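Here it is: the structure, laid out below.
The other protein chains are all here in position, but one chain of the complex has been omitted.
Now for subunit A:
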Amino acid sequence: MSHAIQDRPVQTAVRHDPLRHARLPRWSPLAIAAGSIAAGVGLGLAAGWHSRIQWGLLAALFFVLGTYAVTAKVEGSRQAKDRVATSLVWVCFILAVIPLLSLAWVTISKGLETLDPYFLSHSMNGVLDAEVGGGIYHALLGTIEQVLLATLIAAPIGLLTAVYLVEYGRGKLAQAVTFFVDVMTGVPSIVAGLFILATWNLMLGFGPSGFAGAMALAILMMPVVVRSTEEMLKLVPNELREASLALGVPKWRTILKVVLPTAIGGITTGVMLAVARITGETAPVLLLVFGTKLINENPFEGAQASLPLYVYEQYAVGTDAAISRAWAAALVLIAFVMILNLVARGIARWKAPKTGR
């Protein structure tokens, strides 16, 4: 062994970079950004382009190229690559955030015009399309009831499926379940709606109802819940299961009292995200819940309204009053989903395994 080490050629010719070299000042990325925005706007004006998007893309391009050129000149090529990567991340971040912010901005500014307590507490009963007034109480109620029902159906089934797949599933059946969950993830919402329409409404002869919509939403929600719960359960270290089993705790109690509590934060977040996803669904609701101007508190009987459907209908009406109602309803929908997400985060943080003294 020692022989082999001595035989290895000794490398003496490795040149090390000097440890110190010129560095750009900290404000240089800002300066380059300002410069490239100016250049982008200037060139855009000079060329007579109308689209602000073109100006922006040009500025972004200048920013990346400028960063590379300046850094390569001052700091060397390795640092230049590093800074180009950083600048690309920034450009992508801004490109991603701009649509989001502008969407939020437009919705908030247009939605706030109509949004008031009256709007939240009244239905469209007796309100003509061109008239101002009316509200979304019936739609908000419908959305809450439908989403709640869908969650009550999908969350337990999804949770139990995930527990089966992670804790018990072996062999063919588990593979088949995984496969069908994957297939279900890809089902378009209109297909889920048509499926319920064909079975529940046409074959069994039930009329439109919030519950029928909830079943279609549950179909859409279930695979998302299964997937996210599965991932969370896989994160629970096996040592905890073994510790519990070694105390003489039966497997089902181990899952209930050790595995699920450890993962509950992530599971709740996953369920809430799935809820957020189905809250905005329009197609199955249009088919199965049908929409109405009136308040229908019973999700099991008769047509109901829902927020996304309300937005769609008001927009289709097209009068000024209707369109501003659509914006306000869209704002309420976004706020609703956001509140759900915040609640999910709160629960996740509250339930997360605690550390520290």
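The rule is simple: a contact is a pair of C-beta atoms (placed from the backbone, for glycine too) under 8 Å apart; a residue touches a chain by one contact, two chains touch by 3 or more; residues count from 1.
Keep this in mind: contacts and distances are computed from a predicted model.
Enquirer: One chain is missing here; what is its name in UniProt, given the choices "Phosphate import ATP-binding protein PstB", "RNA polymerase sigma factor", "4Fe-4S dicluster domain-containing protein" or "Sensor histidine kinase"?
Expert: "Phosphate import ATP-binding protein PstB"
Enquirer: In the complete assembly, which of A:Ser36, A:Ser209, A:Thr229 or A:Thr262 touches the absent chain?
Expert: For the chain that is not drawn, the touching residue is A:Thr262.
Enquirer: Can you say which of A:Ser209, A:Thr254, A:Thr292 or A:Gln314 touches the chain missing from this structure?
Expert: A:Thr254
Enquirer: Among A:Leu88, A:Leu240 or A:Val317, single out the residue that touches the unshown chain.
Expert: Checking each option in A:Leu88, A:Leu240 or A:Val317, the one touching the absent chain turns out to be A:Leu240.
Enquirer: Which residue numbers on subunit A touch the omitted chain?
Expert: Residue positions of subunit A that touch the missing chain: 170, 237, 239-250, 253-254, 257-258, 261-262, 353-357.
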